[in-house]
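Here it is, the structure, as structure tokens.
The complex appears here without one of its protein chains, the remainder shown in place.
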Amino acid sequence: MSNTTQDPVHEPDFAHESAGHGYITDKSKYLNRLKRIEGQARGVHKMIEDDKYCIDILTQISALTSALQVVAVGLLDDHLKHCVLNAARAGGDEADIKIKEATDAIARLVRS
Amino acid sequence: MSNTTQDPVHEPDFAHESAGHGYITDKSKYLNRLKRIEGQARGVHKMIEDDKYCIDILTQISALTSALQVVAVGLLDDHLKHCVLNAARAGGDEADIKIKEATDAIARLVRS
Amino acid sequence: MSNTTQDPVHEPDFAHESAGHGYITDKSKYLNRLKRIEGQARGVHKMIEDDKYCIDILTQISALTSALQVVAVGLLDDHLKHCVLNAARAGGDEADIKIKEATDAIARLVRS
Partner (left out) sequence: MSNTTQDPVHEPDFAHESAGHGYITDKSKYLNRLKRIEGQARGVHKMIEDDKYCIDILTQISALTSALQVVAVGLLDDHLKHCVLNAARAGGDEADIKIKEATDAIARLVRS
């Protein structure tokens, strides 16, 4: 997977976006959510270590999965609002490529 | 949630199962998986922080969700094999309670 | 798939279950639900035929998927309550086989 994230095509290559794609609305909200998700994962690890009741662990895993889905849907929304709309307004084939990527990502999410 | 995990019915109440329910087959396998899942969550946090491409972040979230589902299905399997079967063999209503809990957990997983 | 459903292992082999496995609690409830699901599928067909708004069609598909999941979780519950418990009480390896089948079905549902 790491090779995907290092894909040069996706790398920021110009000044004003030096931080990267920069399309994420309210980044700190996402970072906080991910911190919480990490904490939940650590919590599940601890529950297994402590032989907590299986069903309680499953409840935590469902909560963790739901939290991840909220993040995923939020990121998709940002992608559509920024990458897709900007590409559409710029004209050319870029919007089609962005939509194809979005649809593939949606398919993976719906199935995962 | 915490009140559920402190439910006295679920608490270990004897000596060396003092660690808990002890029904989890191959605990170290689960602990390793959870360590990896924590690492994946940390990786998604880093990707957002670094403004990585949204679609690549979504790919990682799908992978993380799938990894959680593998853990969940494994724990359910252990629950059925140990808690439910033992309760069934012991007789009484305990097996019905365990199955009710399992079905509710499955419903949450299928929907989450 | 048809060969699976004709698997002789699963065939009813004694009188009082002549209708088949006969483990389904409240069969008419399931039959009504499936009738409704069929109607919903027909409704989606009609919406596409009539070029209804895509988002409204998606809303119907989500409702249809949820209705199917309710049926699936109900059937799993029946499977655990009847097939698995009976096998567990009868002793032998049959319960392990039934649980393996249930776990595989859960994994398919969680991922589907």
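Chains: A, B and C, in written order; residue numbering restarts at 1 for each.
Methods note: a contact is a pair of C-beta atoms (placed from the backbone, for glycine too) under 8 Å apart; a residue touches a chain by one contact, two chains touch by 3 or more.
All of these numbers come straight from a predicted model, not from anything done at the bench.
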{"item": "Sole contact to the chain not displayed, among A:24, A:54 or A:72", "value": "A:72"}
{"item": "Contact footprint on chain C, counting only the chain that is left out", "value": "1, 4-5, 7, 10, 12, 17, 19-24, 27, 30-31, 34-35, 37-38, 41-42, 44-45, 47-66, 68-69, 71-72, 75-76, 78-79, 83, 101-102, 104-105, 108-109, 112"}
{"item": "On chain A, residues whose C-beta touches the chain left out of the figure", "value": "66, 69, 72-73, 76-77, 80-81, 84-85, 88-89, 91, 95-96, 99-100, 102-103, 106-107, 109-111"}
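One rule holds in what follows: only the chains that are shown with their structure count from here on.
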{"item": "Chain A and chain B, separation of their C-alpha mean positions in angstrom", "value": "22"}
{"item": "For chain A paired with chain C, centre-to-centre distance based on mean C-alpha positions, whole Å", "value": "33"}
{"item": "Touching two or more other chains - residue numbers and ranges from chain B", "value": "66, 69, 72, 76, 102, 109"}
